[in-house]
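Shown here: the complex without one of its protein chains, the others still in place.
So that you can tell them apart, the chains are marked A and B in the order they are listed, and the count of residues begins at 1 in each.
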Amino acid sequence: MRHRLSPFLATMLVLGFAFLYGPIASVVIYSFNASRLVTVWAGFSTRWYGELLENDQIKGAALTSFEIAFLAATGALILGTLAGYVLARYRRFPGRTLFGALVSGPLVMPEVITGLSLLLLFVALEQAIGWPQGRGIVTIVIAHVTMGLVYVAVVVEARLSAFDRSLEEAALDLGARPWKVFAVITLPLIAPALIAGWLLAFTLSLDDLVISSFTTGPSATTLPMVIFSSVRLGVSPQINALATILLVVVAVAVVIAGRILARTRSSPMP
Amino acid sequence: MSGVLRAARPRGDRWARALVVGLPYAWLLLFFLAPAIIVLKISLAEQTLGVPPYTSLFAAGRLQATADNYLFLVSDSLYASAYLNALRFAAGATCCCLLIGYPLAYGIVRAPLRWRNALLLLVILPFWTSFLIRVYAWIGLLKGNGFINNLLLGAGLIDQPLTLLNNEFAVYVGLVYSYLPYMVLPLYAALEKLDPTLLEAASDLGCRPMQAFWRITLPLSLPGIIAGSLLVFIPMCGEFIIPELLGGSDTLMIGKVLWDEFFTNRDWPVAAAVALVMLVALVLPMGLLRRYLVREAT
Partner (left out) sequence: MPPLLAIDRVVKRFADGDGAAVDGVSLDLAAGEFFALLGPSGCGKTTLLRLLAGFEEPDDGRVLIAGEDMAGVPPYARPVNMMFQSYALFPHMTVFDNIAFGLRQNRRPRAEIATRVRAMLDLVQLGHLARRKPDQLSGGEKQRVALARALVQEPKLLLLDEPLTALDRKLREETRFELVRIQQRVGITFLMVTHDQEEAMSMATRIGVMEKGRIVQIGPPDEVYEHPRDRFVAGFLGAINFFAARVVAASDGVVALESAEAAGRQFSVADKRAWTPGTEVALALRPERIVLGAAPDPRWDNALSGTVKGVAYRGEASDVEIELASGKLVRATIANIERRHHASFARGEAVALGWTRESGIVLEP
């Protein structure tokens, strides 16, 4: 009874995955369509990829997005790990309830509100203390760090809650100081969770449209913004090509991550 | 051991602890709580021409606050209907996500072990690809001369192309499609924890599979259902991209209203008012409901 797939469930699985991947498949297929029109299949062509690689606007935006995502993910990892640690280990201190609420806040907040509120903060700060001077990459990074850190915190908290504390106690007992215990025992063993958190924050930043649009300035255009403005006008084959490239990159990354995870899982972790 | 004991805390470690707590706390206070307060402040201001395009709270020593923006929201039925639309779409889409996502999650749990990791990866993959692109993909499919219409016309099932885009249908499809992975993962987590021997015991006691599902599997997976539903419902309410790209004039949702007030009308105070109303009338109650339900179900 445990691993038997009834015909109903098997059908649902197939339909479900067809639903999930149908649209994605269509984007990939039409990125190779020689014709500009989605309606007509005019033969296989990679011309859109060629045009894409010539498109300076998209290339610039992609670079900006990756730069922002890298910085944001790293910042989110550091702050998120601290926050997750606090949530998992420090059960009682003044203001803990507020802390818990603050960390789960951005998770449920609609992006339009987060984006708007951060922009208003930046404007108010600029009025009050002169920083940040105008908005751009820095403000987007700050916004993305705030968003990313809560996801990292959730992942880290879950991992630490399931962590075998007797390992840390044993290390203490044998003579290691608390920070040493964290660095030499805890950190290496929760590393997969940290990597997953970083990747999560990276992807969220790379993909973000709404918050970036609110918190950006004239100098910073991200990839989602470019995609959004061209997509508003309708289907664009170059966008299809871009989408396919992104898809392949992510797919490869996820498969690699999955393999690594499977290998670490074979040796039981505490 | 029945009681919980307080841990030993040597003096030197207290500073480190304060730092560990303080850093994220300070960041969140500055970049999450403070902005919320500023939203409140600006929602009480007036739109002006200038930089920044709103009046300040204190001018010449006097408090300059107006509730005009809120009155405006209440008076114009556009906002109320946008808000209700958002709730309507989110509720409907959440139910659809549940109806599609539950069998999907259950199918993965029941699948042979060697397929399970691959299947999970396949569910997670769309989650990692661009949200924007996944929504965009539906434009090509739902257009008048898009893939679906061409298919149906070519197969002779219809004479005229169906209007599948820029209407409510497209918004529902977009919402369900985009948020499906967020529903499947908590459901999978809850169903995976289910002890298969419970179902075996039920069968041994004379319970048919369908009955066993309704009486055992479904109730025990309730925490997952609640978690998934709330994870999906709240962001759906404030969704902007989907109504913008796939919707039409009759699918106004509150998220799009906020965006338009800000970017198109350049009316920051009204946008701020909309945001605050959303916060108070949506996010807060939902957040509390989520807490309450999760506590009750576990």
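Here is the rule we go by: a contact is a pair of C-beta atoms (placed from the backbone, for glycine too) under 8 Å apart; a residue touches a chain by one contact, two chains touch by 3 or more.
Owing to the predicted nature of the structure, the values given are computational and were not obtained by experimental measurement.
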Which of these, A:189, A:245 or A:261, touches the one chain of the complex that we don't see? A:189
Missing-chain contact, candidates A:7, A:94 or A:175, resolves to A:175
Touch criterion as defined above, residue of A:15, A:167, A:196 or A:253 at the omitted chain: A:167
Interface residues of chain A (partner: the chain not displayed): 164, 166-167, 169-177, 180, 185, 188-189, 267-270
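Following the convention adopted for this analysis, only the chains that are shown with their structure count from here on.
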Based only on mean CA positions, could you tell me how far chain A sits from chain B in angstrom? 16
Note which residues of chain B are touching chain A in the complex, please. 13, 16-17, 20-21, 23-25, 27-29, 31-36, 38-39, 42, 52, 100-101, 103-104, 106-108, 110-113, 117, 119, 121-126, 128-134, 136-141, 143, 145-147, 150, 177, 180-181, 196, 199-200, 203, 209, 234-235, 237-241, 244-245, 255, 258-259, 262-263, 268, 271-272, 275, 278-279, 282-283, 286-287, 290
In the complex, chain A touches chain B at residues 1-6, 8-10, 12-13, 16-17, 19-24, 26-27, 30, 37-39, 79-80, 82-83, 85-86, 90, 93, 95, 99, 102-106, 108-114, 116-118, 120-121, 123-124, 127, 142-143, 145-146, 149, 153, 178-179, 203, 206-207, 209-210, 213-214, 224, 227-228, 231-232, 234-235, 239-240, 243, 246-247, 250-251, 253-255, 258, 262
